[in-house]
Each structure stands twice: as structure tokens, then as C-alpha cells.
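A single protein chain has been omitted from the complex, and every remaining protein chain is retained in its original position.
What follows is chain A.
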């Protein structure tokens, strides 16, 4: 996706440094640097010296901004003149769980306006947790003639009207990926907006839209887009329709089926099976809504070369899963619902020795009457059979310290360990002890651990362990845990690579918050909600860290059944400042150029209400 060409012609008036010197070292350096893809490598490179900084900025074609408020689009455009592809992330992750107020921000539009002026040849836009309106989509469609790829994940603010505009105007579109968004689905007519002359689509994902689309239009679209390798349809597409699509798209590499529960005649079933047999390139399979055991055997031919199987919307029973997995020896990634239960997970352990990633989602998270789902036994079974397992997201209702210790002993290479014991603050169900030792085992054994989500009854000891052992930890999610400020302090002082810390409903207060002063500048964000932090603590933090963007969200919590009030503190990484804002605010905002994670920062976020407030208090 990223272009590795180096564009030699450039406007010399854009050069703001005098480091151009003789052109040959720059050219050679730029050619070399253009091969660098990782944005972290590029950041490191840019810090070497001015020459390298310039060579890097001229050769970069893709920019990744992990926090849209950490920098302004103007600054991005000034530093990187040749960007063709942008990835932006906006809201804090807890907005996925309705913890962030509506209209918080993360609007893409100001970015688009700048991009339209500075990057008219922009090709790709990938957004996560941003707000994008239909008007913005229209602006996008008409401002960028070369636009190729649009990916929206967990975004909101738009409707299918916006998709229609994209389909109508983006003549060179190769990718349209609409995932799990808060989209206003007004109907499926948007799909019919792709012109008959349009043939460039390579990836189409509308799996999470609910409305029916015009199947004929889709069939023709798929038929004429010969380069299509990703097709993920929505539930409205039946099995019979799926077969008709596949027959003309045997080159597909990633398939998301529609509803998998249609009553098929024998002949229809045979046709489906035969078509699937011919789809020799499919390595990723998803969808499978309402999958019935009856039809799953049709998938067996596809399973042989499958590396990623997403069954997280298919409530399979353990036997059905076992039979299916028996045909999936190459599986690397598996997402399932906990309807498969521990027996299903045993089958995972026995059939998928190459498994690297497992996610088990709860089918009925609010199950009141009967406890089903998976237990510690299932997880342990997988760990015995899948030694290469390194990424897990596991929702369960019971767990033991011993089980987790066994799991990490079997699979010491965990990089992502997210365990969600669904009842908040639940202890080891066999010993009634806290789950401290479980997570202690995880951080002690898994030295490569980058991401950790903890749950269950946890005291400060868990966080002592984390601080002491989790030296590669970058992301930590904590809920309903800890005993005192000490816990959070351990993490803040102990984890050198910590970038994102999200905390909710924990007894961490001002002392804990203020213990991280040395840490916050190197982090992307801190989230605290429903903790013991007070306004005074926030004020003090803002006073001590003037370059930090401290935001307090106050809310009238009208929650289910209870009046619960939340105080959110979101710390967004910010250095430097926009000059014109400085005048309005106080001298507390110092400007400093700082090549931190990606690019120089500036405080773009207007929500500096908190700092504003402390002006009056400051005197």
C-alpha cells in the first residue's frame, strides 16, 4: 500500500531548513529511507541528525497519528509534504463502551480541509474512532481525484448517504472497508451507486450494515472487478446469492459470508460446495451469521488453507466447531463465541497446532439465569495444544490463578493477554483468593508482553508485579481493581514502555495521578474514570505539566437503574502549542518542539476547558 517511490521534483520554496546542501547524499539517503515502512523506525531515523530528519520527511508517504489531538493537520502537512496515506485514531478506546460523551470530538473535517490543500493526491484514509459526517465524505470524494482506499472502524457521524457519495465519485476506489461503526443505515441503495464502468474495487467490506442491498448490482460489481480479493457481505445476502457471487470471484482471498442459514435444496448445496471447492485462494473467512451445523461441511474445502477464521457472529456448539476445525490445520487466528464452551476449545487445542491468536467472545454477556460459556478449562486446553499462542482475548465467568499459571507456562510468548472475568472483582473461584498471582505469572513469564487487560479481584500486588516485571508493556487496561494509590504508582514508575493506560472504577486517587508526572510525556494517553481523583488533583496535574492536555469530562450520569456519576480524565499527549491559542490561554502553555513518537506535537484540542478554568484559580 505504501509507495516506495521517491519523488524527485519538489518545490524548493517548501524547504524551511538550509540543510539541503549537495543533493546526492540526500537522494541516496532518501532512496534508502523510502524503504522504511514502520513509523517507529522512521521516527528513530528522524532523530539522528538534521539531514536524516529532512530525508525522512521527504520520503515518508504514510503517516500514522495515534491520537488526533496530539498534533494539528497543519503541522503534519508542513513536516511531511509527500503523504499519500493517512491513518488517524481519535477517541479514547473506552468510547467503544459508551464511556465517552457524545459529541466529544475527533472530527475528521479539519484534517480533510488541510489535506485537500496540501495533499491533493491523497490516496488512503484509515480512521478509527473518529467522527465523520456525510458532508465530510462528500468533501473527501470530490477533493481527492486519486482517492483509493477508505477504511472506517468504530467511527460515527455518517450514514449510508455518505457511502453513496463515495461510490458515485471515487473513480479509482480500490478499498471500501466499513466496520463496526455507528452508522445511520438508511438503506442499501448506496451499493448501486458504483457506476457500471467502475472496475477497480479490490476490497469491499460492508458486513456490519444491516439493510438489504440490491443483489443484482452487487453481483455485477463483483463480476466486473476482477482484482477483488476481499469481499465481506452483510447478513442480507443468502447462501444461494453467495454462491452466485463466488462463482465470478474465485480469486478472492478474504471472504465474509452473509447469513448462513438458508434452507437449501440438495442441488443448491452441491453448487455451493463445488464453488467453495474452487475458491482455492481464500485464507480468511468470516460472517457466517446464524450458521447451522447442516451447512458447515460445505466450508470444509475452504478450511484446508484457512489461516483466519472469524466465527464471532456464529453461535456454534462445541461439536460443530470441533468438526469444522478438524479441517483447519493451518489456522493462525480464530475468533469464536463462548457457545462452543470448553469442549469446543479442547478441539481448538487438538486441531490447530499453529494457532497464534484466539478470541472468545461472550454470546450472552448478561446471562442471568444459567451460567454457560467457557471456563478456565477451555483456555488451559488451548494452551496445551497451541504453544505458539501469543494473542488472546478471553471472556469468561470463572478463572483460577493456577490455570493462568499453567497457561503462560505452556505459552510463554504472549504479546497480547486480555482476560475478562465478566463479574467485576471476582476472585479465584476455587481458592477465593484474589487473582494477583495469575497476572503475576503472566508478567513474570511473558517477557514480550505488550498489551495486558486485567480483571477479577485484584489488589495492589497485581500492579506491583506489573511494575516490576512488565518491561515491554505498552498498553494496560484496568477495571474494578487495586486497593490503593500504590498500585497505580507501581505501574507508572515501573513500566518504561507504557504508552496507553486506561483505568475505570479503581480506588486510585490524586497521589496516584500525580505520581506519573515523569511518565505522561512519553505516553499517548491516560484514561481514568470513576476513580478517586478529585478536581484539585486535576488542577495540580495541569499546573505541574503545562504541556499536557488535561481534559475533564463531567457528566450527568443517567445510567441504567442508578444515578451514577462519572468523572473522566483524559490526558492527551501534547507538546508545543498553537500560538494563537497561547494568547488566549495562559503563559502556562510553553512551546517546545519535540520529536517524540511520530511528529512534533502541538496542542490542537480546543477542549482546554480545564486549563482555562485553572487560570482563574491560579491567582
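Please note the rule applied: a contact is a pair of C-beta atoms (placed from the backbone, for glycine too) under 8 Å apart; a residue touches a chain by one contact, two chains touch by 3 or more; residues count from 1.
By definition in this document, contacts and distances are computed from a predicted model.
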UniProt protein name of the chain not shown, from "glutathione transferase", "AP complex subunit sigma", "Small ribosomal subunit protein mS25" or "Auxin-responsive protein": "Auxin-responsive protein"
Residue in contact with the excluded chain [from A:80, A:480 or A:520]: A:480
Selected from A:301, A:315 or A:385 as touching the chain missing from the view: A:315
For chain A, the residues touching the chain missing from this view: 94, 96-107, 109-110, 113, 131-136, 154, 156-159, 180-184, 208, 289-290, 292-294, 312-313, 315, 317-320, 341, 361-366, 368-372, 395, 420, 422-427, 432-434, 436, 453, 457, 459, 461, 477, 479-480, 483, 504-505, 507, 509-511, 530-537, 552, 554-567, 581, 584-585, 606-610, 612-613
